[in-house]
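Then we have subunit A:
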Amino acid sequence: MSSRMLDVKDLAVSYGMITAVKGVSFNLDEGEIVALIGANGAGKSTILRTISGLERAKSGSIQFLGKELTKMPAHKIVEAGIAHVPEGRRVFPRLTVKENLMLGANIVKERSIIQQRLERTYLTFPRLKERQAQLAGTLSGGEQQMLALGRALMTGGKLMLLDEPSMGLAPIIVEDIFRIIKEINEAGTSILLIEQNAFLALQTASRAYVLETGLISIEGKSSDLLKDDRVRESYLGA
Partner candidate 1 sequence: MSILEIKNLSIEFGGLKAVDDFNLSLEEGEIIAIIGPNGAGKTTIFNMLTGIYAPTKGSIELNGESLLGLKPYQFAQKGIARTFQNIRLFAASTVIDNVKMAYTHQCKESFFECIFRTPKMVEEERKIDERAMDLLKAFDLESKADILAKNLPYGAQRRLEIVRALMLEPKILLLDEPVAGMITTELDDMAKMVRELRDKLGLTVILIEHHMNFVMPIADRIKVLNFGETIAEGSADEVQNNPDVIAAYLGGGYKNVITNA
Partner candidate 2 sequence: AETGKTLKIGVVSPISGSAALAGKYIVNGVKLLENELNAAGGVMNNGVLYPIEFVYEDNEAKEDITTNVYQKLIYQDEVIGIVGPDMSKCILAAGTIAQSAGCPAIGTFTTNVAVTQIGDYLFRACFIDPFQGQVAATFAWGEGYKTAAVLYNNADAYSKGLYEAFVQSYEALGGKIVETQAYSGADVKDYNVQLTKIAAAKPECVFMPNLLNEVPLQIQQARANGITVPLIGGDSWDTPEVAQVAGAENIKGSVYISAFSPDNPDPIAQKFVNDFKTAYNGDVPNSNAVLAYEAGAMLVEAIKNAKTVDRAGVRDALAQIQGLALPSGIVTVGEDRNPIKGAAILQYNDQGVATFLKNVNP
């Protein structure tokens, strides 16, 4: 029985007057891939941003490997082992591809480890190696998504938060990226995944939570959710 890695309890987050997340509890075990699915504006990204310290929780707790994250500054959370691939890629536009990747390894001190990770990243994304000297801002959307993933790989986190990694990507790349996600997972990184394409999400994750306007409405094993009528109607369109 694998151990609990992330434990979110009664998390609520608001932006000024708007409460985007209204008391959400979920968890993730070491080695797992867990998906969060839900419509636009349901609060999925907000949850990830709060886990990685970019937003502050109004109430509730986030335990990661026994540490409480809600009061921890974002850069410490990275050091604690969480890598977040944010929505909309957020690569550093005026740095080159390589400089972006190197920043991913910002918290790593040993040169050899950095080099090793860089090689692994290039192996995973040959396109990035090809474009290593190009300014990231001029990459196409898909290329930027690869870079954002690559950059997160460079941090070497134990838990990776992925915010819509398939958004705007070609089917073959989506396939690739999900294959890579599984590889990354198999290599020992746990993954919390947000994905619009519910089918894809449920195929990849072992468990999933369905979020509706800031609250979790359905949760369970992916295989069960794939058969769930409510899920099928609203998210699988079948």
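The rule we apply is simple: contacts are C-beta pairs under 8 Å (C-beta built on N, C-alpha and C of every residue); 3 or more make two chains touch, one makes a residue touch a chain; residues count from 1.
The candidates came about this way: all candidates are chains of the complex that A comes from, given by their letters.
The structure presented is a predicted model; accordingly, all values stated were derived computationally and were not measured.
Which member of 1 or 2 touches subunit A in this complex comes down to candidate 1. Contact residues on subunit A toward candidate 1 in their complex (touch as defined above): 39-41, 88, 127, 138-143, 145, 164, 167-176, 196-200, 203, 234-238.
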